[in-house]
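Handing you this structure, nothing more for now.
Shown here: the complex without one of its protein chains, the others still in place.
== chain A ==
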Amino acid sequence: MEKTTLFDKIWDAHVVKSVPAGPDVFFIDKHFIHEVTSPVAFLNLEKRGIGVKYPHRTIATPDHNVPTVDQDQTIKDKLSRMQVEKLRHNCAKYGIELHDLGSAHHGIVHVIGPELGVTQPGMTIVCGDSHTSTHGAFGAIAFGIGTSEVEMVLATQCIMQSKPKKMRISVEGELGNGVTSKDIILYIISKISAAGATGYFVEYAGSAIRSLSMEARMTICNMSIEMGARGGLIAPDETTFEFLKGKQYAPKGEEWDQAVAHWKTLKTDEGAVFDKELTFDASDIEPMITYGTNPGMGIKVKDSIPTTEGMEGSNKKSYLKSLDYMGFQPGEPIKGKQVDYVFVGSCTNGRIEDIRAVAQFVKGRKKADNITAWIVPGSREVEKLAHEEGLVKILEEAGFELRQPGCSACLAMNDDKIPSGKYAVSTSNRNFEGRQGPGARTMLASPLTVAAVAVTGRITDPREVFDN
């Protein structure tokens, strides 16, 4: 029998038809929608006079533009309010399940999908959001799409897709103390660049990946898009099944056993061939931070910002433009730089495990005076657990401000903006110019590093604070 990859197995099982010299008609099991990239899709359905083909395969929540305070009140920003109201209207009209503001499972779409057990191994999942790759942590093919494609899924449950190439990235060995899955992915992207996996779908493998919790795996798959990959996935295993068991939408009883039996077959055959294979040594990975304006511009916290040696032309120009925006010089150390804001949250690191890590670190400590510290749970469920576990109390005593769930300062569509020129160390996924507000200077790092920065007020290696 032909040796195939996990990606092939799932992809091929979802091809309705292959168009000659064209893309595949690709069937989508689950579709997530939010308020920002769906309204025009619904509008176009109306213009065409067609409806939603399989409404039970779509799940909605408002997350991108929602305020993170006073969510029980009417949204003050008129345009944001209109988008959220449009989402409510469209969900009611077409019979789509909506997890609205204030409801038990409201939150960032990529946090609530797994939390509800909607996300399952072997599925195809799309959403009008590039971080849909998060769901790949469960052994699903999950990726972001544009609004035209949102419309296609609503209308037909299919999109037209050309099959990407396959890449396997293995991380072997044991991670050191203070090194998290965020450091793994920032390390990988720094090695292969922000475009290094464009055209590929990535499978993450190796002992270091296998040892990770589901939350940690989600962080890695989430940032696949930041190296240009369409998505990333990890073969399901006992960790996956354990996480899903008992979740609201997970199969129950006999169906559960059947599902697990099937999920156990979802792995890459030994000897299957990838278009590209990369292997990294876990022991070389240390706490990471970005210094520039794309996620590929990352270094170990202990290292210096690269010089322009070997760069020329538009490459050098783009590099210097980026450093100029950040207010940094080539060749200078990043450690010790003063910081103004820390942000813990987003679909990358806004899950309960992330909040626990930060709380454990700052327990009995206080944030530095120069730091404004925001912590934004990824969902109501995360918020509830954080209260129940006493984490909120610890964080508030340390001087953190806990806000309500949403995408928040990750993309600053709401009022959670970092002021122009200020430095923020964030657990989110993008350090693009203006991403956290016009003129804001973002550095990406793990929740542990962010906690260390909050306490010291400066770029700090978390391992140095542990020791004290």
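Operating definition for what follows: a contact is a pair of C-beta atoms (placed from the backbone, for glycine too) under 8 Å apart; a residue touches a chain by one contact, two chains touch by 3 or more; residues count from 1.
The rule is simple: contacts and distances are computed from a predicted model.
Per UniProt, the protein behind the absent chain is "3-isopropylmalate dehydratase small subunit"; the candidates were "4Fe-4S ferredoxin", "Spore germination protein", "3-isopropylmalate dehydratase small subunit" or "ABC transporter permease".
Checked against the full complex, the one of A:Gly176, A:Gly206 or A:Gly434 touching the unshown chain is A:Gly434.
Between the chain not shown and the residues A:Thr5, A:Ser80, A:Asn349 or A:Thr449, the one that touches is A:Ser80. In the complete complex, the hidden chain is touched by one of A:Gly95, A:Gly146, A:Gly246 or A:Gly390, namely A:Gly146.
Checked against the full complex, the candidates A:Pro23, A:Gly246 or A:Gly390 give a single residue touching the omitted chain, namely A:Pro23.
For chain A, the residues touching the chain absent from view are 16-17, 19-23, 25, 27, 36-37, 39-40, 43-44, 47-48, 50, 53-54, 64-65, 77, 79-80, 82-83, 86, 128-130, 143-149, 151-152, 155-160, 162, 164, 194-195, 198-199, 225-226, 228, 230, 293-294, 296, 314-315, 317-318, 321, 411-413, 420, 430, 432-435, 438-439.
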